[in-house]
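Apart from one protein chain that is not included, each protein chain of the complex appears where it belongs.
After this line comes chain A, so read on.
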Amino acid sequence: MSETLTTTPDLGADADTAAEAFGPSARAAERGLLRFATAGSVDDGKSTLVGRLLHDSKSVLSDQLDAVEKASDARGLESPDLSLLVDGLRAEREQGITIDVAYRYFATPTRTFILADTPGHVQYTRNTVTGASTADLVVILVDARTGVVSQTRRHAAVAALVGVPHLLLAVNKIDLVDFDEAVFDRIAADFDVYCRDLGIGEVTAIPVSALHGDNIVTRSDRIPWYRGPSILEHLEQVDLEHPEAESQGLRFPVQYVIRPRSAEHPDYRGYAGRVAAGVVRPGDRVVVLPEGRTTTVTGIDTADGALDSATVGDSVTLLLADDVDISRGDLLAAVTDAPETVSSFTATVTQLAEKGLRPGMRALLRYGTVSAPVIVQDIAHLLDIDALTPQPAPDALSLNDVAQVELRLARPLPVEDFRPGGAVGSLLVIDPADGTTLAVGMVGDRRAALRPHAGSRRVVQKDGTVTDGSDTSSAPAADGRCRPAADPVDPTPLAVAATATDSDSFPTPGP
């Protein structure tokens, strides 16, 4: 991963222009916050691309570059190694690899960014899941000389699995194939076919040279046949509207009960939490789950005063009409669109720890603000995330496995299918002994949820136009090189069980 830029960054001049380039409006970059992740295999140039993006967008300050220069010099390198900017741990620098996800921050006049810089080296699946889980967009790198490889498909599949709406394919090292348009077209077509199978909402392919800075921040005049945006321009333009999130029924996991018991507020009882789905307004009827009583929202409180409404992502405190017994772990949901309570459910999990999930294992479930005992009832099958086909279930999961499992709850809970964004339907499986996060998961059969793709698709073409790719069949591209994912072998989807019959038989866990 330790690639060295051949073009030496001109430290002084770049830093000088930083304020002019992005300064004045960095204050008011209110187009919104874009969270994105990078993925790519070793040697695809990911660290170089991230370093280039930060450097060329003037997001690296002079003392950071000084430190990189010194460290590069100490290693006998002729020019600054920008991967040292992002590889923050001693072991990473020693080994020249990225070990762990790191988060970086930068802003342009139009937008602020949080970049989850994920390692592409070993253990890629769990790292890609980690980085992608909060991302609005994932940048996937391929080497123009090799094109779409198994890792590329895995990264795209993981992004689809966690519901990332936008993918950006950076066809890197385009200079090493003489800026050949046909090479780019072929790779973009290969990737598009695979993404169509995955049901990714938007796909953009951009030819780049991370080493030389072509199409990273500014558009390259060395690639005249490409008239689309640079990577940074695309990141600035991506549409972040999630109108569907607000049209869904309210989901409000109760985090904490606020009871001042003070002279000023003797009877105040508020339910603090963050809106996970939908909108809440005073007057709304809500049901308290899993118990099932209904009541009315009388107010939405914040430290800055009452609100008329609160929506997805807002941390607020709800006041209710009735003195209902509600505590942390309860869910307030719209009466008209409430989830069912279930005593067992299917989840698509990624194994994160060495200690693998196995049937019969007792664990702790974290679901929203719920913490509850759970038994791994069954491992239905492994998921080959290259082809998204089911494979036979092992006795126990191994690190990085993606599998479909059935979890049985001690008591019925309102667990429902995963929604992109992860505020609904995401879970952790925790080792009760030492607290280790064993696996993370998404409720439901994600493979079945991914396809066939039903929604509209946007594909940004290389001439800069946007087309609707939704009605295209998944036929191979004309040159026959693309590899559509294998025919879906339909595993019997494990429907979310809606019964609560066996909850009593679950033994009470120890303290």
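Following the convention adopted for this analysis, contacts are C-beta pairs under 8 Å (C-beta built on N, C-alpha and C of every residue); 3 or more make two chains touch, one makes a residue touch a chain; residues count from 1.
Going forward, contacts and distances are computed from a predicted model.
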item: Choices "4Fe-4S ferredoxin", "Phosphatidate cytidylyltransferase", "Sulfate adenylyltransferase subunit 2" or "Simple sugar transport system substrate-binding protein" - which one is the UniProt name of the chain not shown; value: "Sulfate adenylyltransferase subunit 2"
item: From A:T218, A:S247, A:S315 or A:T336, residue that would touch the chain that is not displayed; value: A:S315
item: Of A:I223, A:A347 or A:L364, the residue in touch with the unshown chain; value: A:L364
item: Interface residues of chain A (partner: the chain not displayed); value: 15-16, 18-19, 23-24, 26-27, 29-30, 32-33, 61-64, 67, 71, 85-91, 93, 99-105, 107, 112, 114, 126-127, 129-130, 133-134, 255-256, 258-262, 264-265, 268, 272-274, 301-304, 313-315, 317, 328, 352, 364, 366, 369, 421-423, 426-428, 430, 432-437, 440
